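Structure provided below as structure tokens; questions to follow.
Only a single protein chain was left out; the remaining protein chains are all shown in position.
Right, subunit A next:
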Amino acid sequence: MNNHLMFLLFLYPTIILVLATIPYLTRKTENFGVSIPESMYGRDDFKAMRKKYSLLLTSIGLLTTVILFIIGLQVSEATAYIIYSVLIIVFIIGSFLLYLPFHFKMKQIKQAENWQAARTQSLIIDTKFHQEKLTHSNWWFTIPVLITLATITITFILYDVIPEQLPMHTDFSGKVTYSDKSIGTLLLIPGSQVFLVILFIFINVIIRMTKQQVSVENPDKSKRQGIIFRRRWSAYLVFTSTLTAILLLFTQLSFIYPSLDNYHEPVIFTITAIIMIVTLALAFTTGQGGSRVNINDQHDESVIDRDDDRFWKLGQFYVNRNDPSIFVEKRFGVGWTNNWAHPLSWVLVGALILVIVIPILLFS
């Protein structure tokens, strides 16, 4: 089978799986971006909503995959990749549009049933939370750094062996453009390695610093879960950054020894597959904020977390002017998002776009 069709059949089901299972991965104090008492998470109508969303999204997703497969049989490889990438973005936006009616329905139910009335709403924090071991040490990133140094060293030692022409990129018709060998072009890969390590260290720091989320209904449990959640994703960062550095080292080696090129795609495919499987496994076993980690329960029914729904626009975008936090845990999803009322959030997004766009402009 064509490589790009393999890619399609691997990537799309993974994305569908991730998007369709989100309602099951969130904290148990939320349903479709609306905060609820933890005890209500298992209500039959809420269960039915989650099921409906997942089934709808899965069927739309699979249908799209089949159509893309048929299209993919008829166009060139490069065009196919472009169509797949664009469709992923369309698909993610589509899943958000599908989410919206569920979100509004939840809001309606919440307003009608007025759960807060009978309980004391409050917020709880642990003064020692940030003194706990929340992430693994940044020293772990010496592993990808060493791989990067190895890549640079090998490149310079073997500089004379490297062919004069290097394949740089493939255009729409599948034609490969070559570029002359130079230090600059050969530093492209080590440059990406450095950039990725810095990015991963940055994320590791963010994971340690972001605000704690302890539930008043269940302080000890939610605290333990939150710590496990952070530690696991921190370990994941070390693991992924190492694998990515190895992948890029291999790409560089295939510049040096063109005979390795035959192995290039299988290696990329294997490493990407490993990363995706680990990501999914981690998301499913841990859940958002560690909500799927089993820890003894001591439920307090008289209290409920402070309702902060008004800061969550459409249940997914956190906008709170008074909150000095830049990053917060996502509501509908696994991972972290920004406080969009904080100017630095926008600066960071701008910087990220620049870092991605500038190299593309420079090398095309």
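Just so it is clear, a contact is a pair of C-beta atoms (placed from the backbone, for glycine too) under 8 Å apart; a residue touches a chain by one contact, two chains touch by 3 or more; residues count from 1.
We take it that contacts and distances are computed from a predicted model.
Think of the chain that is not pictured: of "Ni,Fe-hydrogenase III large subunit", "Spore coat protein CotJB", "GntR family transcriptional regulator" or "Glutamate transport ATP-binding protein", UniProt labels it "GntR family transcriptional regulator".
The chain that is not drawn here is touched, among residues A:Ser122, A:Ser137, A:Gln165 or A:Thr285, by A:Ser122.
The residue touching the chain not shown here, chosen from A:Ile147, A:Val214, A:Ile227 or A:Ala283, is A:Val214. Within the full complex, the residue among A:Gln131, A:Ser259 or A:Asn296 touching the omitted chain is A:Gln131.
Interface with the hidden chain, as seen from subunit A, comprises residues 120-131, 209-212, 214, 216, 219, 306, 308, 311, 320, 322-325.
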